[in-house]
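Questions regarding the structure given below will be posed in turn.
All protein chains but one are shown in place.
Let's turn to chain A:
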Amino acid sequence: MIAGQSRGRGLLWDAFTVLVILAVLSPIAVLIFSAFNDGRAFRFPPQAYSLRWFEAAFASAEYRSSLASSTLIGMIAAALSVVIGTMAALPLARGAVRRRRAIELLLLAPLTLPLIVWSIALLQIYAFLGINGSLGGLVLAHATITLPYTVRIMIAAFAGIDPHLDAAARSLGAPPFTAFRRVTLPIVLPGLLTSAAFSFLVSFNDVIVSTFIAGSRWITFPVRLYSQLRSQGVDPITLAIGAMIVGAILLAVLVGELISKRWKRTRA
């Protein structure tokens, strides 16, 4: 009797969890599904399916240029963030710094303080400097908000290294930078790639900061999408582009996962 009751409870619990996970995933699933809807306006169930919005997406110069902007800004911001973040993570991971806790807390500030508040301030400073919506301004802002991710990932990556390794290389006569390049760098390569991918993603997806400091020359895809959604509602072309972006992100995550697994296996 009691066993039956607890099994019933367990099943109910399983069902509830599955339902919640499905609900969490449903917006992404519906985004992809509705990109194949033939009509201009989405209705469920759709009356016909087609690929025409994907074709329209490839033909649209406007969206293509904003995707190019997003990609370029994401790449530069990620590169900056990885270089600066890795530099900072090195002494922090080795514990060779005074007030380490305070510095780490400070470097995580962009994760803990609200970006919308920061954006309202940044907008005014950028306007004062005349760099609103400029490439440099956007890259600087994006590098700033991606930095905490890089620092965190790289601290973890460096923490896994035996510090004697670097010392051994140096005692064998390698100059500090060579020791870093030939010994430390290959070991933290997965961390570097992860933080670059993460930074790129955060920058590519950012809508909060970019909408505030947007100008007319450098418009990122999320900014274009947001203003489109706000003024005219859903454009089916953006559904097709969104579906492709989601597909690309999931594919990248999957490939990264597989590569890191293989990496671990070969090193083990």
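Heads up, the rule we're going with is that contacts are C-beta pairs under 8 Å (C-beta built on N, C-alpha and C of every residue); 3 or more make two chains touch, one makes a residue touch a chain; residues count from 1.
Heads up, the rule we're going with is that contacts and distances are computed from a predicted model.
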{"item": "Missing subunit (named according to UniProt) among the choices \"Pyruvate dehydrogenase E1 component beta subunit\", \"Sigma-70 family RNA polymerase sigma factor\", \"ABC-type spermidine/putrescine transport system permease subunit I\" or \"ABC transporter ATP-binding protein\"", "value": "\"ABC-type spermidine/putrescine transport system permease subunit I\""}
{"item": "Identified contact with the non-displayed chain, of A:R101, A:H164, A:R230 or A:R265", "value": "A:R230"}
{"item": "Omitted-chain contact residue, chosen from A:A29, A:L51, A:A68 or A:A168", "value": "A:A29"}
{"item": "Absent-chain contact - pick from A:L51, A:A68 or A:A96", "value": "A:A96"}
{"item": "Interface residues of chain A (partner: the chain not displayed)", "value": "13-14, 16-17, 20-21, 23-31, 34, 41-45, 84-85, 87-88, 90-92, 96-97, 103, 106-107, 109-110, 113-125, 127, 140-141, 143-144, 147, 151, 201, 204-208, 211-212, 222, 225-226, 229-230, 233-234, 238-239, 242, 245-246, 249-250, 253"}
